[in-house]
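A single protein chain has been removed from this complex, and every other one stays in its place.
Naming follows writing order (A, B and C), and every chain is counted from residue 1.
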Amino acid sequence: MEVDEQRVPEDEQDKDFPQLLPLVTPGERIGHVSAYRAGAGVYERRGHLYASKVGEKLIEQDDSNQLPVVSVETAGLSGSPSVPFTGATVLAQVTRISPRRVDCIILSVEGRPIRDTSNPYKGIIRLQDVRPFEIDQIDMLECFRPTDIVKAKVVSLGDSRSFHLSTAEQDLGVVFAKSTSGHPLVALKWNEMECSKTKEREPRKVAKPSD
Amino acid sequence: MNVSILTPSGPSPLDSSGGISSQQQLVMPGQVIPTHSGYMRGHGTTEENGQLIATVCGLVEQVSALIYVRPLRSRYVGEVGDVIVGRVDEIGNGRWYVEVCSSQRAQLHLAAINLPGSVQRRRTEEDEKEMRRFLAEGDILSTEVQRVQSDGLILLHTRSAKYGKLENGCLVQVPPQLVRRQASHMVNLPCEPPVGVVLGNNGYIWVGLPQRESARDTINYALGEVTYQAVSPPQRQAICRVRNCIAALSAHYLQLTPQSIMDVYSASVRGKLEVSSLTNPEVVRDLIREYIKTKT
Amino acid sequence: MLSQSTLSPAERRFLEDGVRQGFRNDGRGLLDYRPYTVETGILPSTSGSSRVRSFGTDVLCAVKVDMGSPPADKPDEGVVSVNVECSASVAPHGELEGGSSSRATGRVGGGRRDDSGEGWSAYLGALLDDLCLPPCALDKKALCVSPHVYAWHVNVDILLLNAAGGVLDAMSLAMRSALRDTTLPSVSVGSRDEWEEEDTADGVQQSKPPFDVDERPTAGTPFPAQDIPVCVTVGQVCSHYVWDMSSEEESCAEAQVTVAVDRNGRCVAVHKSGMASIDPTGLLQVLKDAGRVGVELIKKLEAAMAKLGTGQPVVRERLGFMAA
């Protein structure tokens, strides 16, 4: 049954919120499959694209040969809660270290903090996902320590308890850590950090700072 | 629009013979089984002060020296070489967990399948990520028992041309005891138009479009070959009639072989029975009564 | 109505193509029903009982009637309570948390919160009570023996032995035939003055007048069940309407509409469930067809009950309780 023509009147565009992009609410039709590709916050049904959350309608043209992407962006605190998905870059805090894997809780997904911390998403970094080279000589304790904040990429949804994360790229790894004396550590080399107070050196798998 | 409400009717025509041939001995748990010297004790039995006692209710079977009791109704017990049909339940650490109506889920290792284009090489991390592309959760596949571990765990393999994902058809579930080991389990029934049937030893039977002859002979026919085909109405009628015949035979606890299915199929065609009427228990009872007459 | 096995994409495509061609997996047309097998009076210790089977779905219903006091806010009405029990084999989905599983299996009955599946059967009981026993179908005033003092408490217990699609329909059929099989014993209540005199003797405790019950079944009055409706469930599978779905079809159904129809074709209740939304025109068409199917179902049910009524004791003894 084809959903017939648009019922929400067009003139409802937002006269009194001039400075924002046009606001949309779930269910409003924002385009046709032939004109746009669906981005975040958009769903497709029977050939039409509809907004799936409250936010601003954004149309980006990333590369010329493909259709522009329409998405619904929600800035600010009321940003829609995000769930880790395969390929997302996340910030996680290490909770437990064992020889073959590191357990951590996921704090933010793609820059968006997870606001519901009562029952956080858990992630694990397996030995073979820490770095791409010399996998057999890795000593987990030289890469991570509990309470380190790690930037990682979600590899797969894993099993029902935790997501599988990986730090196998240059810009992934420890982004913030505290030394044994309790002071913040500063990154020196890709595998070494230095305590800001006691200048003590500690081994870590450090994320290359994106300066 | 036909609606019918029946009242319970007489006993099923088979209460007397029940599909059990006379010379086989039906034993109850605790019953002593007559033995000959030098016999080997099989499953379903136990030994107490020199006597062989049955532990399950079933038929005494004898294979050379081995004596065992085959239970009338139980979950599927895997044997090496059995052709079975299974449903992928879960995918994890390099293997598919396949539901085969047995005490535990069977396992199909990544190494035990033909890769696309049937290239022969070591399985890499990449293949493990691609597993869902070959067989996803819920998919139905025909496979063979490669090994049965001591704890009953069944290991499967599909390293031959005729096994793989099943498409264009539906699944019927019957008690595993009704599908014995027989010459061919993957058969194209000679009804008009032909219907492909895969008789799983574990009681899962796939009824669908006939398997393509050509692809089955080559050794390296990979999983990906099976695709969706539109089913024409006459083909669909034949498939549904075969499906109902299998359900009829299973309802009256009769052995399922390509021959028995074809007999019931032709009986229902001779009797000009509508496919939908085969859902009516009374019509099914008369059909089976007639089928038994022709058999004995 | 309830199916755990999630179908594979291949089975789903085959089934949906069949529905588009109007020819289902077991050969039925979209409107065809699988035959029900109905028995009544199978539990002698109850006031009324029935058993309904249809190709895998097996429902047992028993009605027990006892004397109690009418509810405070409705002093001139009796009480009818419906209670559904599931055997363990039927409700294994209970441990699947939240509603996610019902998305896959497209079941009627809303989300299940707790682990043991009670939530689902309790919800089913409430749904059946709401759909099949609204005031316009059952006049509860007829259940009152004497206002403020005595009224019948009718307990309808439904046991789901096996579920293979169309559970709500089978339950409503079982409930209607059990209530039709029920007879209310004839009761004579002590006269008013006996009541007064006993009251002062006990002080505040307000006792009830004595009543005596005539146990002979022939003396009782039949339960007023002729207007109780029967549920008819329709599933929307790839925008076609499919009646009396098997469990496979239910797991492919995007939405389900259950209509309760009484014996002269009047739609007495309607309930939509399932994942997708339906359009109003489709709903009105379903209401029309449901009227026709419901009347046919009830007429056939009455005929079967009449036939059962005559040969009742003979048939049951010879076949045994759980006969095929």
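Throughout what follows, a contact is a pair of C-beta atoms (placed from the backbone, for glycine too) under 8 Å apart; a residue touches a chain by one contact, two chains touch by 3 or more.
FYI, contacts and distances are computed from a predicted model.
Going by its UniProt record, the hidden chain of the complex is named "Exoribonuclease phosphorolytic domain-containing protein" among "Trafficking protein particle complex subunit 2-like protein", "Exoribonuclease phosphorolytic domain-containing protein", "General transcription and DNA repair factor IIH subunit TFB4" or "Exosome complex exonuclease". For the chain missing from the display, the contacting residue among A:R112, A:R126, A:K178 or A:R201 is A:R112, taking the whole complex into account. Residue C:V268 is the one among C:L7, C:L184 or C:V268 that touches the chain not shown. From the options C:A122, C:V145, C:L161 or C:C238, the residue with contact to the chain not on display is C:A122.
As for the chain not pictured, it touches subunit C at residues 6, 69, 71-72, 74, 95-104, 109-111, 113, 119, 122-123, 126-127, 130-131, 134-136, 204-206, 255, 257, 259-260, 266-280, 283-284, 287-288, 291. The set of subunit A residues touching the chain not shown comprises 3, 6-8, 12, 14, 17, 20, 23, 25-29, 41, 43, 45, 50, 52-55, 73-81, 83, 85, 110-112, 114-116, 118-122, 157, 160, 163.
FYI, only the chains that are shown with their structure count from here on.
Distance between chain centres (mean CA atoms), subunit A to subunit C: 50 Å. Per the touch definition, subunit C reaches subunit B in the complex via residues 5-11, 13-15, 17-18, 21, 23-29, 31-39, 55, 243, 248, 292-293, 296-297, 300-301, 303-304, 307-308, 315, 319, 323-324.
Partner subunit C is touched in their complex by these residues of subunit B: 1-8, 11-12, 87-88, 136-140, 165-171, 208, 228, 230-231, 233, 236-237, 240-241, 243-244, 247, 274-281.
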